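Okay, structure first, notes after.
Selected chains from the complex are presented in situ; the others are not included.
Chain IDs A and B follow the sequence of writing; residue 1 opens each chain.
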Amino acid sequence: MKFIIAVIKPFKLDEVRDALTGLGVQGLTVTEVKGYGRQKGQTEIYRGAEYAVSFLPKMKIEVAVPDDLADKAVEAIQAAANTGKIGDGKIFVLELAQAVRIRTGETDTDAL
Amino acid sequence: MALAGMAPALAFAQDAAAPAAAAAAAAAPAAPTISGGDTAWMLTSTALVLMMTIPGLALFYGGMVRKFNVLAMVMQSFAITCLVTVLWALVEYSLAFSAASDAADAKEFIGGFSRVLLAGMDPTGTHALAPTIPEPVFMMYQMTFAIITPALITGAFADRMKFSAMLIFITLWSLVVYAPIAHTVWHPNGYLAKLGVLDFAGGTVVHINAGIAGLVACLVIGKRKGYPNADFSPHNLVLSLIGASLLWVGWFGFNAGSALTAGPRAGMAMTVTQVATAAAALAWVFVEWAVKGKPSVLGIISGAVAGLVAITPAAGFVDTVGAFAIGIAVGIICFFSATSLKKALGYDDSLDAFGVHGIGGIVGAILTGVFAKMAVANSEGAFAATLKDAPDTKLGLIEGNAAQIIIQLEGVAFTIVWCGVITFVLLKVIDLVIGLRVDEEVERDGLDIALHGESIH
């Protein structure tokens, strides 16, 4: 199994979710994060104090998938989250050793 | 406020027999009758001015700090409200106003002890400065001014003062700075009153006073750790906007209430307050837009507060044109004082207590000397009565009385010196005895949990 972590632009969340469920993915977990990268934020100015906004709001999606779905999932996320503009984000794929569904105790691909 | 009818009397009395006029003014209300309309408005004004501090100022300041300091920030305004209430009833009112109708007690710099614990205050009696409302109402109204003034100072040393040190400082400051300055400006025999300083609703007593104390405080206590490089951006400007809005609404009680009656002068004071505030807010935000590229929420509310500050001394004296002029001037000047000046000089007046209240108060004091007009000042009350005998009196520069500007500057200078020196000494002594500043770690991780054991979730 693979554990996929995708950092995307917030307004793309629904599209990415739909793309993944389209592949048969049944669940995922989302976190509000701040991203630092090539994309530069605007400057916030408060009574003359200027703060370069270097951390931009992003959404992090974590989704565990069976190995055979991994490539399709990555592609689907990439396609759905893409705007072609800087700051679109990243997808990271990690090996997932084990998965458990808490409710039933099912493990591994049954648990996803 | 108190001086609504008095200050001008003294202003022109310079040319004549000041003490005599003052005495006459103080003695004037031969048969004071309590007016229901005036009392209703002053009860309301008292509620409005209390609302300025809690929750108004608490939110205005609270929204500007970082999230882990917001409770500590709002706590200060609330605690000061309680503390000064007690001080005022115990002795501060007596020190500031006791002697108004008591010649023997009429010193130039301080009142007496005849109202300690409000003793001798007859519910149905009146104070010489407000002959148409019960003295308890006058006392309460003045209390709300004594509350907000020290609360304003807290913006200067936000995020780093011990709560205990703050309580001690404010206690002493109220007694040895606020009470005397209020007395000198508003008591007919007060030093600045006799000088002829025009201060309708407390530009000197409240704003310059608090602003200077704030400047001294932030110099003595030092900069916030990390200033100016770390991120001190306001955590929730919606809170600040609520605060600024309630300050604005409450300021009607502050300025129109300072007429001490529900009549024409209150109406004019309300009018010029509104106009100057709006003009200053727009001036600030348009300059900001031009200079920084964007009109900001913090900008427009700061401009509004600057306008409210500057029109305060002028409210019972100037007309609409004067209000526009004062508003536009202070909006532009305070924009620079709160941005460039602070940066240039390098002190950390965290929420611009000095930059807005100090500078704004000084601008207002001076421009009051420029735009004060007889037609407004004599629209009502004791002053009007006095003026009937001196219809040719000139008030501001605009009416040809350039000398008034000098008088106004004397008032400013006196306040700066008195307040600056004593504030400095008080803070230095407290710092030596118990320390002013929280530990570095507390400052870094936030005051809410460390000082008050609470946090925002």
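Here, contacts are C-beta pairs under 8 Å (C-beta built on N, C-alpha and C of every residue); 3 or more make two chains touch, one makes a residue touch a chain.
Note that the structure is a prediction, hence the values are computed from the model and not measured.
Asks: Shown here is one of each chain; what are the real counts in the full complex?
Replies: A x3, B x3
Note that only the chains that are shown with their structure count from here on.
Asks: Which integer distance in Å separates the CA centroid of chain A from that of chain B?
Replies: Going by mean C-alpha positions, chain A sits 53 Å from chain B.
Asks: How about chain B: which of its residues touch chain A in the complex?
Replies: Within the complex, chain B touches chain A at residues 64, 228, 231-234, 292, 294, 296, 298-299, 302, 338-340, 342-343, 352, 355.
Asks: With touch defined as at the start, can you tell me which chain A residues reach chain B in the complex?
Replies: 44-49, 51
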